[in-house]
Each structure stands twice: as C-alpha cells, then as structure tokens.
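Left out: one protein chain. Kept in place: all the others.
For subunit A:
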Amino acid sequence: MKITDEMLSAFLDAELPESQMQMIREALHQDEQLSGRLAALAEMDLLLKQHASQMDHQVVPEKLMALLDEPTQDNLVSFPLWRRITALQPWSGAAAACLAVVAGYSLALWQAEDPWAEISLALETQAAGVSYPLTGASRLTPHLTFMDKQGRYCRQYQVSSSDEISQQLACRSAQGWTLEAMVNGAAQDNSGYQTATGSVVLDPVIDRMISGQVVSLSAEQQLIRQQWVTTSDGEQP
C-alpha cells in the first residue's frame, strides 16, 4: 500500500486504524525518506505550537480581564454616579433608592440619619484595624491608607452589620471625606450577589488611584494625630 501524505499526517496524530499505524511503523524502519518526511511534519507541528505560544508573552488587555473579573461592574458602584447623586441630594431617600438599585442590595447598613458624618469621623480618627461602632449595630474598620494621584489621602475600610458587609474607599480633600468606591454584599454568601467580605474586591480601584506605596501604620497614626495635615499651609503634603 502506498503511504500518502494524508496517511502520514494522520499517523502523526495517531488517528489511523491500528493496522495502518503498524504498517507505517514498519515502513518507517526501512524508508529513510519517509521517516525524514515524518520528522519534518513533527517539527512543523512543534513550530506551530511555538508560533501560537508567542501569544502567552503578550499582556492580556485590561478590558479583556475586566470581562472576567469579579465583581462585575453591576455591583461596583461607579463614583461619578455617586458624586452626581450626592451632589444633588446628599443621603436623601431618593438617592438611597437609586444606589440600592445600582448596587443590588438593601441599605440596612445606613440606619443613621447622616451616616456619612459618622463615617467621616471614624476615618478622621481611627487607626487601621481598629473597629469603630456606628449607629444601628454597624461597625467601621479602616484597612489601609494611601495617597492618590491627586495628592489626597484615601482610606479603604469596611462597614459591616450582622447581615451585610460593605467595602468602601474614601478620600480626603479640603471639603472633607468623599466616598470614591463601594462594593456591597451579604455577610453570608446566600444572596446571589458578590460577597464583599475581603478588602481585595477594591484592589483594582486602588491600583488605578494609588500614587506610591500604602502608608505605614506608624505614618498613618502620625497623620491622625496631625488631623491629616502634613504641611503648614494646606491639606496636601
């Protein structure tokens, strides 16, 4: 039987019936040209794999990773939106209703009439890792502090109650603390929403904002003592 290129190609892929596989094996022992041709086919396959693997050295585009990243954009509150809402009617029932729709969770965490005043005070005075009681059996725990690219100090913190956890990020300007990002979820993963139990959910936001390193605990305590003013003439260091 003549061994065609098609058969040799299929032999390389082990796709021939066993009788033909055996026939070609025997022919390869005797026919140098045939074994040379098979080696060339095998080398070509190797080259094809090398060619395709060039893609492994290309950085995956951010927009592609964003498609596969959790949490989805659906439950990460967009802060231009947040700012628009707060600018119009800070902490009104209407604003709260909008945010509930956007974030897909209830607002039981926000039982105080002006929760932001409480949160601002906690951010102003509490060191990382220290839990601070809020109205309605909620607690705020700062996690880390960093300076953003606009020169503002920002703090990532957690607000939690018995059934909800909110990971938030706020930055300090001359007007006080402003919420920049927030991801919410149920304290237990039975809600169908992303459970915001870990501070890492805001890492992509922090990565985009941070300038330099995270502020050390000792530097953070110093900032709190100095009421977040590090120069004699203003807010920014």
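One rule holds in what follows: contacts are C-beta pairs under 8 Å (C-beta built on N, C-alpha and C of every residue); 3 or more make two chains touch, one makes a residue touch a chain; residues count from 1.
One rule holds for everything that comes next: contacts and distances are computed from a predicted model.
Trainee: According to its UniProt record, what is the protein name of the omitted chain, chosen from "Multisubunit potassium/proton antiporter, PhaG subunit (TC 2.A.63.1.1)", "Amino acid/amide ABC transporter membrane protein 2 (HAAT family)", "HTTM-like domain-containing protein" or "RNA polymerase sigma factor"?
Mentor: "RNA polymerase sigma factor"
Trainee: Have a look at A:Asp45, A:Asp163 or A:Asp203 and name the one touching the chain we're not showing.
Mentor: Looking across A:Asp45, A:Asp163 or A:Asp203, the contact with the absent chain belongs to A:Asp45.
Trainee: Among A:Ala10, A:Ala27 or A:Ile210, exactly one should touch the missing chain; which is it?
Mentor: Per the contact definition at the top, the residue touching the missing chain is A:Ala10.
Trainee: What residues on subunit A make contact with the chain left out of this view?
Mentor: 4-6, 8-10, 13, 15, 33, 36-37, 39-41, 43-45, 47-56, 58, 60-61, 63-64, 67-70
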